[in-house]
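This report refers to the structure that appears directly beneath it.
Of the protein chains in this complex, all but one are displayed in their positions.
Let's turn to chain A:
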Amino acid sequence: MATATPHHAPPPGGNQTTTPKTSAPSRAGDRIFRGLSRGSGITLLVIMAAIAVFLTYRAVLAISKNEGDFLTTSEWNPAGNPPVFGIAVLAFGTIVSSIIAMVIAVPIAIGIALFISHYAPRRLASPLAYVVDLLAAVPSIIYGLWGAIFLVPYLGGLNRWLDQYMGWTYVFDKSGEGVARNLFTVGVLLAIMILPIITNVTREVFLQVPRMHEEAALALGATRWETIRMSVLPFGRSGIISASMLGLGRALGETMAVAVVLSPSFLISGHILDPGGGTFAQNIAAKFNEANEFGRDALIASGLVLFVITLLVNGAARWIIGRRKEYSGANA
């Protein structure tokens, strides 16, 4: 706590002049550096390709022996005879819990980011930003323990309340007694876990809103909220979206916290307050230890699907960031 260093965004376009650009690498140092960085880039591509090849190879081994439809079966029994497994439940659970997490986390993250960048006095802003960043440093198993021991009992009341007053929505209808080890609780936990990345990136974007825009709005007599609505939010929109996508990427892949909190079952149910469901990562964590070799291949096949989904989500985030480079959140 005491080591909190003041954390300011550097003023844009501060001292660019000190690093003049050289057009051609002529000196030895330049050539070595160029070779090193190119080598690093290639290594990264090779690693990614190796992961993809490994996952695809093992996945093909498993899927070729699968007696069920890999995409639509809601059962996981690769050790059975015949082996039957499918990812329907896992895909559903992963997406639903991530959606819940996003619905909770994005508004809160935008609120925190706005507060830090525009409302809070500076003495409060930087410690608060630091504390939010600290959330990212907590290991996910700790979130899992906290979730299972603290959050689950406390969300029981909220679950009953939602069931009683929002039960007509079908989604919040709870079909029986039971502790809150459900997709909703997982969503709440994931929301807390993805808060720092969304807050951080969004805050950086908000801080880079050109002063002129804000001053112009203020000069026209806008209140602070109107200024934010007219200049900050439109300017930061793509930043918010890309930050959310990065957060979504984390939510999709969260393993241990979900494995500890969720009460999984291979049923697709729209009632998010009932125990049940499952996510890709949770299922891998739960089944890997006792699985035989074929079972592991099946889990790897499900991992490939998660790999592809996460790549797509992160790719989309990078693409949105890249479209408007001038206020990239990538340096956050």
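Note that in this section contacts are C-beta pairs under 8 Å (C-beta built on N, C-alpha and C of every residue); 3 or more make two chains touch, one makes a residue touch a chain; residues count from 1.
Just so it is clear, contacts and distances are computed from a predicted model.
A.B. asks: From the list "Lactate utilization protein B", "Cbb3-type cytochrome c oxidase subunit I", "Sporulation protein YqfD" or "Phosphate-binding protein", give the UniProt name belonging to the chain omitted from this structure.
C.D. replies: Spelling it out: the chain absent from the display is recorded in UniProt as "Phosphate-binding protein".
A.B. asks: Which of these, A:Asn77, A:Ser126, A:Gln208 or A:Thr310, touches the one chain of the complex that we don't see?
C.D. replies: Answer from the full complex: A:Asn77 touches the omitted chain.
A.B. asks: Which of these touches the unseen chain: A:Ala88, A:Ile268 or A:Ala291?
C.D. replies: Of these options, the touching residue for the absent chain is A:Ala291.
A.B. asks: Using the touch definition up top, pick the residue from A:Ser97, A:Ser140 or A:Ser263 that touches the left-out chain.
C.D. replies: Of the listed residues, the one touching the omitted chain is A:Ser263.
A.B. asks: Tell me where the left-out chain touches chain A, residue by residue.
C.D. replies: Counting only chain A, the missing chain is touched by 1-3, 5, 76-77, 79-80, 148-149, 153, 176-179, 181, 259-260, 262-265, 267, 275, 285-287, 289-293, 295.
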